[in-house]
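Note that one protein chain is taken out, while the other chains of the complex remain in position.
Now for chain A:
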Amino acid sequence: MGRRYCGGHPPASALSPRWRFGYNLVMSIAPFADRVIAELVRIREEAAGHPADCPTADEAARRAGGGLVQRIVVRAGALPGSDAQRRRLRRLLGGAAMAAMVLAVLAGLAGIAAAATALGAREPASLPLVLLVVVGANLLTLVLWMLLQFPGSRIAPGIGSVLLALWRRGIGRGRADGQPPPDALLRVLASGNLARWSAASLVHLAWLSFAVGAVLALTVLLSVRAYALSWETTLLDAEALTAWARLLSVGPALLGVPGADRLPVIDAGDAAQAWSLWLVTAAIAYGVLPRATALAASLAMLWRAQRALASDPSRPGFARLRTRLLPDHQALGTVDVAPPADTVAPRRESATATPVLRGRVHGLCLESSDRGAPPLADVDWVWLGAVDDAGSRESALQRLRGERVEALAIRVRATMTPDRGIERFIGELASAAPAPATLLLDDLDRLRARGADVHARRLDDWQRLADRNGVAVQGLEAAA
């Protein structure tokens, strides 16, 4: 994949006045746009299998500080392409806000029309009919909606998928083939609770303006015209009608407008005024208030849903960014430089041929408990024992210098690291005894158990050490 331009923000682009309103609306929830973009970036990077490489964005995020989530959001915003997405998002949201407004206006007009029609259809206007028209459908759909909330979250994410599917089947299909499918931005916006609560808010908004329109129309019409209002029935008897009236009056009564004692079966002056007030109040109590409550609740849930966007740093796509954005360590570099590598130590002439150990051989054992002389055939051991600390080192050197040494054998554990300390002492031993010296490598089976490559490397290291000091090397196999 080619590397894309990766720079800072381009200048904020001028928006056409048409979108000015939406823009301002969206600016007030700018963090929302940032989180949507972070979510988009996550989806894209998870699909790609790895986060995009953009050091400037990472740097910006680290400079911004804060918790991991905040840094993730800043990084997403600083990635190339994010500004274009942000502009698209603003346009989309601006468009959505316009659509919502148009819908609200239409619904308000419909409310006015409905109230006017119901009130003016016939003289005298039937109170229950007017109320039914003005709040009936509203209440019914509200109850239906509330019922649908019950089975819990399982139901709700369906909204997004249905909208998407509609898009795919309808609009998506209407486009020329080869057009990209609904893109990631729409998918994020239509995902989960976001779509659920925006749809709900939209519906509640529409119904609320319907109800408000109806109430306004009722108020105006009842104020400026004389209507004959009646409680009418054909099917029910008088008691039932009274009972209904009482039941329906519960809401208005709570708002302080109980209606009149007497049902205006025939027009009765004062009572008509009381009942018209009752009608308006009932429309508010059963139409406006429930919807307003539902709208407030949906908006609150919508707010919560958008807060949840890009807020979970445990999503793998986000968690992978921790190393870059909120690292747990930082290199300090070299603080004390090594001197240039030593020139290779002058090699002493190495033992030309591996001497066969036989006859009288001085032997000792380095850096381990005394393991005794190895049982080698044809060797007559002069065993000096285990040599470890400075004191025993010194006495071993003394003895080698003092005695006639025909051959020297140094038993070492092959598992030991051939370091400079041991090398120095082996060198001292070799020069203390002017005789061929041999390194006997012990514990070869343990070394082999650590792996073939470890084994080979370590043998090689011992061989080099021996070569540097003119010493031969011989393995002590367990069988020996």
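Everything that follows uses one rule, which is that a contact is a pair of C-beta atoms (placed from the backbone, for glycine too) under 8 Å apart; a residue touches a chain by one contact, two chains touch by 3 or more; residues count from 1.
We adopt the following convention: contacts and distances are computed from a predicted model.
K.L.:
Out of "ABC transporter permease subunit", "50S ribosome-binding GTPase", "Ferredoxin-like protein" or "Sarcosine oxidase subunit delta", which one is the UniProt protein name for the chain not included here?
P.N.:
In UniProt, the chain excluded from the picture bears the name "50S ribosome-binding GTPase".
K.L.:
Please pick, from A:Arg122, A:Arg304 or A:Arg457, the residue that touches the omitted chain in the full complex.
P.N.:
A:Arg457
K.L.:
Pick out which of A:Ile72, A:Leu89, A:Ala206 or A:Val379 touches the chain that's been left out of the picture.
P.N.:
A:Ala206
K.L.:
Among A:Gly95, A:Gly421 or A:Pro434, exactly one should touch the missing chain; which is it?
P.N.:
Final answer for the missing-chain contact: A:Gly421.
K.L.:
Looking beyond the chains shown, say which of A:Ala78, A:Ala114 or A:Leu444 touches the absent one.
P.N.:
Once the missing chain is taken into account, the touching residue is A:Ala114.
K.L.:
Taking the full complex into account, what residues of chain A touch the chain not shown?
P.N.:
So the residues of chain A touching the missing chain come out as 43, 46-47, 49-51, 62, 65, 103, 106-107, 109-111, 113-114, 133-134, 136-138, 140-141, 144-145, 148, 151, 153-165, 168, 180-182, 187, 191-192, 199-200, 202-203, 206-207, 210, 313-316, 318-320, 322-323, 326-339, 341, 367-369, 388-390, 393, 415-421, 424, 446, 454, 457-458, 461.
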